[in-house]
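Only a single protein chain was left out; the remaining protein chains are all shown in position.
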Amino acid sequence: MQKIFNLACGSFYALGAYVGVSAVSWYTSAGGPAALFVLPLALAGLAVGAIGFVVERGLLRFVYDRDEAFQLLLTFAVVLMMEDAIRLTWGTSPQSTSALYLTYGQVRVLGATAPVYNLIVIAASLVIALLIGGLLTRTTFGRIIRAAADNREMVEALGVDLRRVYARVFTLGTALGTLGGALVIPATAAMSEMGIELIVEAFAVVVIGGLGSMRGAFVGALVVGVLRAIAISVYPELEMLLIYFIVIAVLVLRPRGLFGGAAA
Amino acid sequence: MTARLVLGAAVVGVALAPLVAPTYHVLLMLPFMAYAVVLLGLNLLFGYAGLLSFGHALFIGIGAYAGAFLTGPLKVRSLEVILLAAGGLGALVAAPVAALCVRYVKIYFGMLTLAFGMVFYTFVLKFYRLTGGDEGLPFLRPALLGWSLEAMPKTDYLVGPYYYYSLAVLSVAALCMWRIVHSPFGLCLKTIRDNPAKAESLGIDVTRYRWLAFMLSAVYAAVGGALLGPPTGNVDPTLLYWTHSGNIVFMTLLGGFASFFGPVLGAFVFIYLQNWVMSVVPYWRLVFGAILAAIVIFAPGGLMGLAARRRRPMRVSGA
Amino acid sequence: MITTRRYFVKLVGGAAVAAGAGLDAGPTRAQAAPVKLGVLAIRAGIAAPVGTAGLRGTEWWLERVNKAGGILGRPVQLVVEEESNPKDTVERYRKLVLQDKVEAVLGGISTGVTLALGPVAEDLGTPWLSWDGTTQKGVDETMPSPKWAFKSVDNEVEAIVAGILTPKYFKGIKTVAGIGNDYSYGHDCWESYQAVLKRYIPDVKFVLELFPKLGVTDFTAHIAAIQQAKPDLLMCSFWSGDATILMKQAAAVGLFKTMKGVFTTAGGVHDSLKKEFTPEGLLLGYNTMYFDDPNGSALLRQFVREYKAKYNEYPPYECDHAYFNAESYRAAVEKAAGGGTTWPSRAAVVKALEGIEVESLSGRRSWREDHVQMCNFYQGLTTHKNPYDFVTLSPLEVVSTRTAMKPAGAKLFDWINSWKI
Partner (left out) sequence: MILRAEGLRKFYGKFCALDGVSLGVGAGEFVSIIGPNGAGKSTLINILTGVLRPSAGRVSFRGRDVGGIGPARLARLGMARSFQLVQIFPELTVLDTLQAAVVARLGRGTRLFASLARDRDVHAEALEVAELFGLGARRGVPARQLPQGDKKLLDVAAAFALRPHIILLDEPTSGVSTSDKTAIMEILVAASRRIGLQAIIQVEHDMDIVFAYSDRIIALHQGKVLADAPPAAIQADQRLIDTVIGRRVPSR
């Protein structure tokens, strides 16, 4: 929307995960009931999204009137700094919550065992996707964002304070990233490089879905996820390459992605 | 004229360095010269054609692996052949990649080049029987101008013949690039950077010129990549990793992309700065990230821009 | 990581020159000048915990040695540099030797990096003792008989040990699936494990092999594929946080209720394998040091106690590699000095290192004549019967590299196939 490609999205994701671990261990040691651990987890994930506001106000806003390449570079600087900042704060060992993952038990779905927590996360992401969709299409704020993506000057001429819009959009995006990082933590462990895999997959998702399209991103994520699962069970050697081949095929055949609206 | 004096003094200084400077610092000049070749190419694309590639490590990797394959399994030791093959292979890979990428501009171009870089990175890691996977491949000592120089201790070889060979390659590369940017082609690239729509209306085939600039920069990156191999003696997938692309963009910006020699200066400062900061601060990435952010925000013209002070007053206000 | 800085030696011109020139200036001055040892430690990325452990082991050794009066009366200083990618690390190595003028370099973990370091060490003529870098291929191809480089145990030893122990503890295994990281270590382990297991169970079938990229943090799709393949046993050579993650996600679907499990190297992250999600009865490898060894030496007990007090963690095996390297270097210098106080030449130190045996954290360890580390490997079945919140081993098996590592000059698979079983 903002036409910022944020290389640091992976770093935010990792940050969310680390903060999630800390929040949950604090919560557990403070004696909070295990069944409610998602609440502090999600809250911590959302709260640390404030880093997005800091990055936007402290760095990105200086370069909006310059070539977009400079935004890319600034987010690269953030990647470098975050890696060491995480190391300074949490050390080098992977951080992990204990058994909270299985607090909600397991269910059998379509013949396979799945932890209830996974289903909660899936439901939560669906709700978030719907909320974002609603925000973009139903609210004034959303209309402004979409209009600004098309024509910045026009929106500014209408008297909208774009600086505030950008700060909010970027913070919102960051908060979603950190929340995502926090929510996966019970099922995994926080490692400083966990974001890097994510960046690469995020590319695939965005290119397949179409640059700048929310619906496309959602579909792209589904395509990538399903393809990976299929590749792993059918021909594991192909796993990541298959996704790249799809990306290239999409680029050749449908340069704007499956749902692309943003012009090249 | 002062510019020429400075350039002349720099060349003399670099030529004399092996005679006077400590061995270790002379050795650091080798990656500097290799990166300088890469950056001359990258800046044709960024500084002159206005396209910021975040995936040029791909071509560095191709050059380096080409050298490793030639010196190893194929038993070709001549560095002249290696450099030619590296450039050729770089062009071969770049042809389709560039054709797909130049259909996009700005941020999308950056993303796609990054994505392609990662595709090849994954490829190199995955096909480990061919590429050695994470272990990489040894880059055996190349022969220079037909001399095998195998009997020399490696360090003597590097700070002696190989040093001057690299310097010669860099000089030739710089001369060629100087001609390119001052040719009619260079002028057309600048029109495309400044205003693609207007350039198109003058009959300049924007896509084709961008493609050509991409090809040239890929050839330069591959040649530089091949030069990067022998001092390490090994090539590995991290050469293709996206953060490596980030580093070379960092160098370009540090020196200043608006000037011909800016990126070369950037490579020099980056390498010695990194050497120093890495030894002094364990958390050197934090320092480097902060430096990069400061340059982007406060000194978009890089060191050359600060030195010249004749560029437009920079704009630091918000949107 | 704070300790990194504490011991960090910032070289100021004069002092560096004095130390470097001390050798030529005569024995009396040389005794007073500190001896500098270079250390290469990974600080960032997936292997950072391993690098941190190695550095901590070296620092613990440093404190003891300096308290005891240093080496030949000279205090020891560490110059720590970062191990990162091969190109930068080769530059760091050259800096340590050419600029900081260290007597020897310790460290090196990643195979890709150490492959590049080997020839450089040979060229620069300074002893290099590698913590965990095997450099097998590079050394075999480019320098068959290294003079200055000392390498770690072979990559695949823990897989061979696990292959030997699998038929002993798990009867009736017919089908096996493997998962490892998609790089040389993962592939080497899986191939050697298969070769060994085939010797014990000739009709065993390998039904699935998965090689996710290093750094992947979601294995749900892999676990689903493993469930589908229905093997009797899963072999896994993960050694970092991914081992913990796999264990967690496997527990979530009850994977080890239907099959046995072998984790050749997960002992490296042993204290993250919490009881809640790590079942009993898995074969788990701790590599060369087991912090809870009931037969452990007083040195090990002291180390574990002090490590826990300082870092609030239980030490992993890399501490032992690092301690052994530093300690063997000290012993070799003293052996080469032959009871005198004159600092021996580097060539003499290297000669003395060959075949030397010293007490390390895991007991007596030695350098084989061809510059390969010798040690014991600790593996066993996981148990919950302990005072910790993570699993430990019982029963514990100790297998020496004398039986589980290919002898000098042997070809790996020829050697495995020549075993009499």
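The letters A, B and C name the chains in turn, as written, and every chain counts its residues from 1.
One rule holds for everything that comes next: a contact is a pair of C-beta atoms (placed from the backbone, for glycine too) under 8 Å apart; a residue touches a chain by one contact, two chains touch by 3 or more.
For clarity, every value in this text was computed on a predicted model and none was experimentally measured.
Asker: Over the full complex, note down every shown chain the hidden chain is touching.
Answerer: When the entire complex is considered, the left-out chain reaches B.
Asker: Based on the whole complex, identify which of B:V14, B:V169 or B:C188 touches the chain you can't see.
Answerer: B:C188
Asker: In the complete assembly, which of B:V124, B:V206, B:V223 or B:L265 touches the absent chain?
Answerer: Residue touching the absent chain, from the options given: B:V206.
Asker: Can you tell me which of B:A91, B:I180, B:V249 or B:A267 touches the chain that was removed from the display?
Answerer: B:I180
Asker: In the full complex, which bits of chain B touch the chain not displayed? Write them out.
Answerer: 176, 179-180, 182-188, 190-191, 193-195, 197-206, 209, 212, 216
We take it that only the chains that are shown with their structure count from here on.
Asker: Take the average of all CA coordinates in chain A, do the same for chain B, and state the distance between these two points in whole angstrom.
Answerer: 32
Asker: Using the touch rule from the top of the page, what residues of chain B touch 2 or more other chains?
Answerer: Each of 122, 126, 284-285 in chain B touches at least two other chains.
Asker: Give me the residue numbers in chain C that touch at least two other chains, ranges are fine.
Answerer: 1, 43-44, 213
Asker: Which stretch or stretches of chain A touch chain C in the complex?
Answerer: 83-84, 87-88, 91-94, 96, 98-99, 101-102, 106, 112-115, 117-118, 184, 187-189, 191-194, 196-197, 228-229, 232-233, 236-237, 239-240
Asker: Taking the complex as given, what residues does chain C use to touch chain A?
Answerer: Touch list, chain C to chain A: 1, 43-46, 48-49, 51-52, 208-213, 215-218, 220-222, 224-225, 227-228, 240-241, 244-245, 248-249, 251-254, 269, 272, 274, 276-277, 313, 389.
Asker: Under the definition above, what is the set of chain C residues touching chain B in their complex?
Answerer: 1, 4-5, 8, 10, 43-44, 80-82, 85-88, 90-92, 94-95, 98-99, 110-112, 115-116, 119-120, 123-124, 137-138, 141-142, 182-184, 187, 213-214
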